[in-house]
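To start, the structure itself, in structure tokens.
This part shows subunit A:
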Amino acid sequence: MSSDLSPIPPEAEPRLPAPGSRAGRAARWLLARYPVWPIVEHLAEKRVPRHRHSAWYAMGGIVLFFFSVQVVTGILLMVYYDPGQPWQSVQRIVMEIPYGALVRSIHHWAANLMILAIFLHLFSTFFLKAYRPPRELTWVTGLVLAGLAMAFGFSGYLLPWDELSFFATRVGISEIEKAPLVGGFLADLVRGGPDVTVATINRFYPLHVVVLPLLILGLIGAHLTFVQVQGVSEPDSFRALPPEQRKYHKFFGEFLVAEIPVWLALGVLLVALAALAPRALDPEANPAASAPEGIKPEWYFLSQYQALKLFPGSLELLGQALLGLVPLAMVAVPFWDRSIPADARGRLATRLGIAGLAGLVAMTLWGWLS
Partner candidate 1 sequence: MNYPVWDVPVLGAGLVVAIIAVFHVLVSHFAIGGGAFLFAAEWWAGRLVRSGRPEDGLRVRGFLHRYATFFLVFTTVFGAMTGVGIWFAIALASPEGTSLLIHQFVFAWATEWVVFLVELSLLYLYYYGWKHNRREDQVFLAGAYFVVSWFSLFIINGILSFMLTPGGWTIENRDLAAAFFNPSYWPSLVLRTVTMGLIGGIGGILVAGRMDPGDPLKARVVRFSAAFVVPAAFLVPLLFAWYWSTLPEGTVQMVQEGVAGLGGGRLTAITRHLVLAGVAGSAVMAGVLVAVFRPRVVTTGAAVALLLMVQMGLMGAEFFREMARKPYVLHGTLYSNSLWRRDVDAGPSVLKAPFLQRARWHPAVEEMSPEHGEWVFRLQCASCHTREGYRDIASRTAPWTPEFAFQWFETMHEPGVMPPFQGSAEDRAALAAWLLNLHGRTLDGRDVLRAAEKAANPAPPPAADPLLPREAQP
Partner candidate 2 sequence: MNDGNLHAGIPLPPFDPVGLPAPAALILGLAYLTFTLHLVAVNFTLGSVLLMVWARLRPDPAREDMARFLGTVAPLGFSYLVTFGIPPLLFVQLLYGQFFYSSSVLVGAFWISVIPLLILAYGALYAHRLTRDGRPGIQGPILWAALLGMLAIGFLYVNNLTLAMTPGRWIEMYAAHPSGGTLNLGEPTILPRLLTFLGLSPAMAGVVLWARGRRLQGATGREAVATATQSAGRKAVGIGVGVWVAGVAAWVATLPDGPRTLLLGGGTWTVAAAAAAVLVLAALLPALLASRGPTPAPAVLSGTALVLGLASLILVRDRVRMEYLRDFVALPEIPVHPQWGMLVLFAVTLVLGVAFTVFWLVRVVRRVPDGAAPSSR
């Protein structure tokens, strides 16, 4: 018999299913080949603190749920989408393929709700101060993931090639073009030429279905690994409690199970939104036509778009520089606000966060209404 098989750790024995049972045999078979008991044990002990803000811990799982919906519906759409005939193939999806319109609407709504959930996840993490050491890299990977999600949105929006998606993308890329030095180069690079054409689709499509998925899967893996290794952060108010008053849910088996009905409800919500407000397919894009009135980027780009409008003419560069500082500042936060419990810097960070959130909401609303 081969001696390369690992022995079952004695501390594992009492917690495995009975050796005679099928599950018990399978577990031992696996553990003999993959001696990961310490990891299993670590995960089994993972717990989620119970306090009045506990609900926010569910946001990450919600983002992941929407992401899974995107993967599944995205694959289904890929079956019929043809980048050579973008508008015609989408029209076929909504008019001929059984349930095609439904799947497309769900993909649309899940995309929007995923970005919304990311914002909620980001701000709840920020205000619970979960970014502080040792979780700097979780925060940074989270920020990059948020950026990737927005890139998903931007690249996917063009694919139907209808009037609205075409002109909104053109407006969006023209903002990139205004960036100093590299702006023109970057814009030409994503467009595949001086204007948005079908060549742009040939760049956006692989970006949307290959490049971004690879990047995001890798980063999600890193982000989740960080969370699993370090555990869920506890807010200062919870840490301040005497130990006997600190209550926890087990992560697996309790917290995660209680989240299942929430995911189910969000899935039903997607179908409900698709039923009530299906995603429209506008007339095919005509690059020669003049842009219809009131073309705007998607709502999650509106605040930046509106903010840039505050810097007309020669001030534009300043506006772009200031706007570019925002993500840098967000990356820097955990390296600057490090104290647990929060000190003066921590309180200032919270105030800045409130101001930032208010600004984001106000700018988005302003952009939406104007």
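Per the selection procedure, all candidates are chains of the complex that A comes from, given by their letters.
Just so it is clear, a contact is a pair of C-beta atoms (placed from the backbone, for glycine too) under 8 Å apart; a residue touches a chain by one contact, two chains touch by 3 or more; residues count from 1.
Just so it is clear, the structure is predicted and the values come from calculations on it, not from any experiment.
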- From 1 or 2, the one in contact with subunit A within this complex: 1
- Which part of subunit A faces candidate 1 closely enough to touch in the complex? 55, 58, 91, 94-102, 105, 249, 253-255, 257-262, 264-265, 267-269, 271-272, 274-275, 278-284
